[in-house]
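Left out: one protein chain. Kept in place: all the others.
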Amino acid sequence: MAKISKEDFDKIASLSKLSFSEEERERFTADLEQLTDFAKSVNTALCDETDAEGREPGKAEELTLEGLREDVTASSLSNSAALQNANGTDGYFKVNRVI
Amino acid sequence: MNTLFELSEKLKKREISSLELTKAYIGRIDEKNPLLNAVVHKTYDKALALAERADKRLAEGNAPLLCGIPVLLKDNICSEGDLTTCCSKMLSGYRPPYDATAWKRLEEQGMVLLGKTNMDEFAFGSTSETSCYGAPKNPVDPSFITGGSSGGSAAAVSAGFAPVALGSDTGGSVRQPASFCGVVGLKPTYGAVSRYGLIAYASSFDQIGVFAGSVKEAGVLFGAIRGTDSHDMTTCAGFYSAGKRQDGELSAASAGRRLKLAIVRELSDGIDEDVKNTLERARAYFSGTGAEIAEVSIPSLVSALPAYYIIACAEASSNLGRYDGVRYGHRAEGAASFEELAVKSRNEGFGDEVKRRIMLGTYVLSGGYYDAWYRKACEVRETVARGFLKTFEKYDVILAPTSPFIVPRFGEKRGAADLYRADMCTAPANLSGLPAISVPSGTDRNGMPIGLQIIGNRFDEETVLFAAEKLEQGLKPQHDTWGGYAC
Partner (left out) sequence: MLTDYEMVCGIETHVELASKTKIFCGCSTAFGGEPNTHCCPVCLGLPGALPVLSSEVVRLAVKAGLALNCSINLHSHMDRKNYTYPDLPKAYQISQFDEPLCVGGFVTLDSGKRIGITRIHIEEDAGKLVHGSEGTFVDYNRAGVPLIEIVSEPDISTPEEAREYTEKLRLIMRYADISDCRMQEGQMRCDVNLSLRLHGSDTFGTRTETKNINSFGNIVKAMNLEIGRQAAVLDAGGTVIRETMRYDEDANRIVSMRSKEGFDDYRFFPEPDIPRFSIDEAEINDIRASIPELPFEKRERYIKELGLSEYNADHLYRYKNVCAFFEAVINTGATPRNTANLIIVTIFSGFSTEGEKEDFDIRVTAQEMAKLVKYLDEKKISMQTASKTLLSMLETGEGADSFISPEDLTDVDADELLALCQKAVEENPKAADDVRSGTDKAINVLKGHVMKNSRGRADSAEAERIIRSLL
């Protein structure tokens, strides 16, 4: 089973915006290793089946410009609706100091 | 238990009002939910108001079939002003300022919203045990799990809390709990139903699905929620021409010709004995009706489950990045900086399974790993899609198990590998965006329900429902309904 280094784990945790205690780190590293072990068969999966007619059923149909949204304004939320689930101040969302 | 059609008749004939019907269902929920824990948020005030409005419409005459009929939504489907929390502490207290399109369409039909149902946190799971409100219990026998992630909706319909309910299916989350709770669960073609207002797990797999007591009822709900939506670019018109398949051929139902079913070897690999026997009975039944039924192989399916997990977790890790406590949801106290606020809120708000999948998703997308994992998984996905396409050239639908295991009891030891294998029969349909339905087809050695799947080609819900109805007729369990269980 491929090992995940402490550095790798910490990097992933940082990107995921999660932090773990020592005990948790051990546990989650083991879980992650088990998961990657389970999933690793894709690395060597044979993907040589090509469709005789060149069809790509897995790919969604491409949109043309006409299929995109027109530049027409729609109503926005009121300020109170936008802030209703948050800690607002004077119509702004509040965050602690950004370093 | 009354079907949609029976209820609709009674409402139209004014034998019962929507208000009375709603109060009856509310009564049933209040009575049985403390044990079953299927409903996590109640929207009774809204329900009564909607019922009154429905009654006015019914009095005027010409009301749609669904008018005045109660429904439940999984706790990840937004309804304006109602608690919608994905059964996670991360979204505690969240009330969306907008409606999901699928719910809006039902509301326009006059349906009455009773509440939100229990689920695995953020839909990550197949047992509903990761819910922050505790697991729902199986109405057939509460010592057994409901399955997941839409366990609450499945249990609710099974227990008669509403005739129908909506759930979501990303890797089997509608079909599997439907199978475990003895009800019908339909996952539409990817793109058939708008995802606007469905809180995202894996964007290229998620679909809102339907729970009902019968295939016909599921079909009615599907008809009410499906269709393109200007709020969701992944919805497409597909091919709804009555009677025709994607390739222009007449569907089996319309052509009146005999059905051609395939049983895919890789989807029945290593399944439980009781499940195998049910599948065998289904095969014998279809054979007996004159349908053609044969075993086929789609070799690429061997890698389907790992590919599904890689892509699903990758998308999920990205979709869940937004939960940082600033605009909604759980906001940690005592954080000095934004960075600290985000990390602390997420650590406190997310459960372990969510953290695991986020970490895996971040890992497979991160520098150096993208090509080996994510890109490769996408190639597998494309190969699987081609495999299905080839199969559907020769066959109308695929007959398969829904779950490789029988319903587990609470507390049963299950290995981690098993947890992921739970999706092996269902995830391939998500991987290729195919419509699939689970139909109650038998019971296991514990007396618990076993469902079987009908999987069809993209946008061929018509044939899927046609075949599913046949299966339902043939293997209908001995009891009339699953309602009024041991609970």
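We call the chains A and B, going by the order they appear; numbering starts again at 1 in every chain.
Convention: contacts are C-beta pairs under 8 Å (C-beta built on N, C-alpha and C of every residue); 3 or more make two chains touch, one makes a residue touch a chain.
For clarity, every value in this text was computed on a predicted model and none was experimentally measured.
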Shown chains in contact with the undisplayed one are A, B
Give the residue, chosen from B:P64, B:P97 or B:G474, that touches the chain omitted from the document.
B:P97
Which of A:E22, A:E53 or A:E70 touches the chain that is not shown?
A:E70
Sole residue of B:L365, B:V384, B:I398 or B:I437 that reaches the chain not shown, by the stated touch rule:
B:L365
In the complete complex, the non-displayed chain touches which residues of chain B?
76-78, 84, 86, 91, 94, 96-98, 100, 195-200, 203-204, 230-234, 314-315, 318, 321-322, 324, 326-328, 338-339, 342, 362, 365-367, 370, 374
Under the stated touch rule, tell me which residues of chain A contact the chain that is not displayed.
11, 15, 17, 59-79, 82-83, 88-98
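Criterion: only the chains that are shown with their structure count from here on.
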List the residues on chain B that touch chain A in their complex, please.
93-95, 97, 191, 230, 233-234, 236, 300, 302-303, 306-307, 309-310, 317, 321, 324, 326-329, 331, 335-343, 346-347, 350, 355-356, 358-360, 362-364, 366, 372-373, 376-377, 379-390, 416-417, 420, 432, 458
Residues of chain A touching chain B in the complex:
4, 8, 11-13, 15-19, 28, 31-32, 34-36, 38-43, 45-47, 49-51, 55-61, 63, 69, 77, 81-82, 84-87, 93-99
